[in-house]
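First comes the structure, then the notes that go with it.
Only one protein chain is missing; all other protein chains are in place.
Labels A and B are assigned to the chains in the order they are written; within every chain, residues are numbered from 1.
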Amino acid sequence: MAVVAAELAPPRSSRAADLRSFLLLAVLCLPALVPLAVVLSAVLTPEVEVWSHLLQYVLPEVIANTIVLVVGVSLGAAVLGTLLAWVTSACEFPGRRFFEWALLLPLAMPAYVLAFIAIGYLDYAGPLQSWLREVFGSSRWVPPIRSTGGVIAVLTLSLYPYVYLLARAAFLSQGRRAQEAARSLGMSAARAWWRVVLPMARPWIVAGAALVAMETLADFGAVSVFNYDTLTTTMYRAWFGMFSVNAALELAAVLLVFVLIVFAFERRARAGLRFATTRDLSQQAPRIRLRGARATLATCFAAVVFGLGFFFPVLQLVLWVVERAAMDLDARYFEFVMHSVVLATSAALIISAASLLVAYLERHHGTLMVKLLVRIATSGYAIPGTVLAIGIVVPIIGVNNTLQSWLSAWLGPSAPALLLQGTLITVLLAYFARFLAVGFNPVESGLNRITAAIDEAAVSLGAAGFQLVRRVHVPLLRTSLMTAAILVFVDVMKEMPITLIARPFGWDTLAVRVFEMTSEGEWERAALPALAIVLVGLIPAALLTPRGEHVA
Amino acid sequence: MYSSRNEQLIKPMFDRYTQETGQAIRFVTDDAGPLIERLAAEGKNSPADILLTVDAGQLWQAAERGLLQPIESEIIKTNIPAHLRDPQSRWFGLSVRARTIVYSTERVDPQDLSGYEDLADERWRGRLCLRTSKSVYNQSLVAMMIAAHGEERTEEIVRGWVANLATEPFANDTRLMEAIVAGQCDVGIVNSYYFGRLVRDKPDLPIKLFWATLAGEGVHVNVSGAGVTAAAPRAEAARKFLEWLTEAEAQAMFAGANLEYPANPNVAPDPLVAAWGTFQPSPLNVAQAGELQAAAVRLMDRAGFR
Partner (left out) sequence: MWLELHEVVRRFGTRAAVNGLSFQLERGAIGCLLGPSGCGKTTALRCIAGFEPIDDGVIRAQGVVLAKRGESIAPEKRHIGMVFQDLALFPHLNVHDNVAFGLAHVSRDERRRRVEELLTVVGLADRCFHYPHQLSGGEQQRVALARALAPKPDIVLLDEPFSSLDSELRERLGLEVRQVLKRFGATALLVTHDQREAFAVADVVGVMRDGRLEQWATPYELYHQPATRFVADFIGEGVFLPGDIVGPSAVQTELGVLHMNGGARWRPGQRVDLLLRPDDVIHDDASPLTAEVCARTFRGADFLYTLRLPSGTQLLSLVPSHHDHAIGERIGIRIEPDHVVAFERKSS
């Protein structure tokens, strides 16, 4: 019997620790806040002439377009993702095992790649319509791909996996039980699904749809290829076509208003997620066996989505590569791959670590201010890449110049030339701002699954502070951390605008290469780097759903 | 070097120069806009010596913002004609491209074609394909039209174009030409080298260039050009390199790589390019493309040209 021999001390959570965490979080917020400050300062000093032109001739249509696009894609992705998630998580049909995993693969395919493939294939001059005209004389009944419907369809196919992932998590943890409960109360299977299962999964679905909406708002590559005018493309045009950075930043401000709205939705939905029960794997209900026509329908549905969103585009890329681009495969190519992988890995590591830090700060010092700061730090996700990049490059250049003049004043002409903006710091900071949310979400939900009671149990058994983290949290957070790292890795691999603007000298990546090729209209030659991006992005995406059901 | 001209079009030349002189060249490629922003923000501490762009308007913009320094070079003055150079010697063109009409040989009689303005005529209703107004090439074209006709008339013309469109504007010239071949439309406006690339691979396509006229006076041309940056740490070496670029060998490589016309009139174009025939370029100074670009963009907005 050990006599209690420890010292009396003041209770644990003190004001000093709260202040420290507040400051730490404030620093972590900077990469996301500085571009916002830059935007704000532009709004406060408007260029009236350009702005009034935009307001009169451009803004109404562009805002309408943006709204239509966001609503269309979010709804489309929500419906598609939810249906697919239900079918693969609760039912059994031929090919289910394969599709369950395969339907995630479009994550590895950037929207802008899917865009140019779709247009290349389905446009009037493309192979499909040409063949139809040859055989049937007319291809008029094929809906035009270069239309609002087309861009919505392509973005939906590209982004539905976000909803799919989250809805699956919802259905796997609660769906079957809820449906059985409802059926026992007299509802038919369909009604049960509609009235009970779906509402229970709603927070997940809404969270996924909100992510989709933010991605859509920020998209630049795909809508450019479609020549569909949204706020991001207009921003770019105002900047470089009308030579007004100011107007571009003001448009960014308008864009951010939309982002705020979507963000509010997402936060509300995520609040609902907090109270969801954790999974009880011992209660896995058996799957609904689909037979006959239904089974065929399910298989076809999954096959069509997989085909359109991944298989056929990749096939087309492969064909183009085989046809054309073997000439491009040289040492320089592996340099591109290397650059892409190095950037993606660094970002993944930094962001996973930061996510863990932020999640812990929120857990232990969760005052209102802290929660607000966490929200701010993870809001960079919705800021369009171009805005973020310039919003970070410019201040860094400013800092660099200031430091440079100090150095020169101090050391005279022999002072070394600083080039902060030419280092990895800039691009990694921009990635940090943009992708912290991507890493933070899975880590936060993983940490939330570790209840306060588990913490207290460990503490009462002698494992507090660092011991607690090492022996309990780390093992339990392993999957969440891996998920975070993987998602960030894939996103950075696909990322284009930030890399384009903020990369160091000579650090061309695969995405940059695709941009160069598509901007020249050499789409066939863009196939090789595009395929490389998809292949590299595949490996992590495949790891995301191993046999079990561990998701996010 | 900061370059908005794509890597594969310039690297071979850089390698050649390094081979010949031992001078290494490092470069970053990006759209001109971000490059110019970066130059401006970097100010005195910019590591860039040269700015290379694909459009005169972009060069004009950079010069206006004080990002380029004037260079006095007899060699450049000799090699590059005046209307392809900045009046204040801050930049000059290296290669010339024409933006002109393409037409379907199956459905269009070249006799019916004349000027860019003509495409606004009713008889082309539903037969015209255009690239998006976001393209800097179209912006320059419209800018030059404003220089020639004034804003009011140009707006009329552009409205006419929009009314004649067979389909939504294309994101690039190549797709536009494919649409013409497929029969979706009959005429369009493209850069000469895109046409060149297309027919180089498939010479039997039923599509041809027509040398249009701007205000009756000549084909709208634009340049890919360069200038020395205002803060260049290695200005002398930069000047030497640029001078080398205006010489015969480099000119042939530079223009030939992209099926363009060398700016240096003494250098013959690539035989493939020469086969399209000669044309009279519009005499307006290309700098005006930059001056009027913002107005052109606004005009296209007003006219509903997406």
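What we mean here is this: a residue touches a chain if its C-beta (ideal position, glycine included) is under 8 Å from a C-beta of that chain, and two chains touch if they have at least 3 such contacts.
Since we're looking at a predicted model, the values are computed, not measured.
J.: With touch defined as in the header, list the contact partners of the absent chain among those displayed.
T.: A
J.: Please identify which residue in A:Ala37, A:Leu315, A:Leu372 or A:Leu461 touches the non-displayed chain.
T.: Touches the omitted chain: A:Leu461.
J.: Mind listing the chain A residues that contact the chain we can't see here?
T.: Residues touching the hidden chain, for chain A, are 1-12, 280-282, 451, 453-454, 456-464, 471-472, 475-476.
Just so we're on the same page, only the chains that are shown with their structure count from here on.
J.: Determine the centre-to-centre distance between chain A and chain B, using the mean Cα coordinates as centres, and give it in whole Å.
T.: 37
J.: Provide the residue numbers of chain A that touch chain B in the complex, in ascending order.
T.: 50, 53-54, 57-58, 119-120, 123-125, 129-130, 133, 144, 146-147, 224-227, 229, 233, 236-237, 239-245, 386, 389-390, 393-394, 397-398, 400-401, 404, 417-419, 421-422, 500-501, 503, 505-506, 508, 512, 516, 518-523
J.: If you look only at chain B, which of its residues touch chain A in the complex?
T.: Touch list, chain B to chain A: 6-8, 26-34, 37-38, 41-45, 47, 61, 132, 134, 136, 139, 167-175, 178-179, 181-184, 194, 197, 233, 293-294, 297-298, 301-302, 306.
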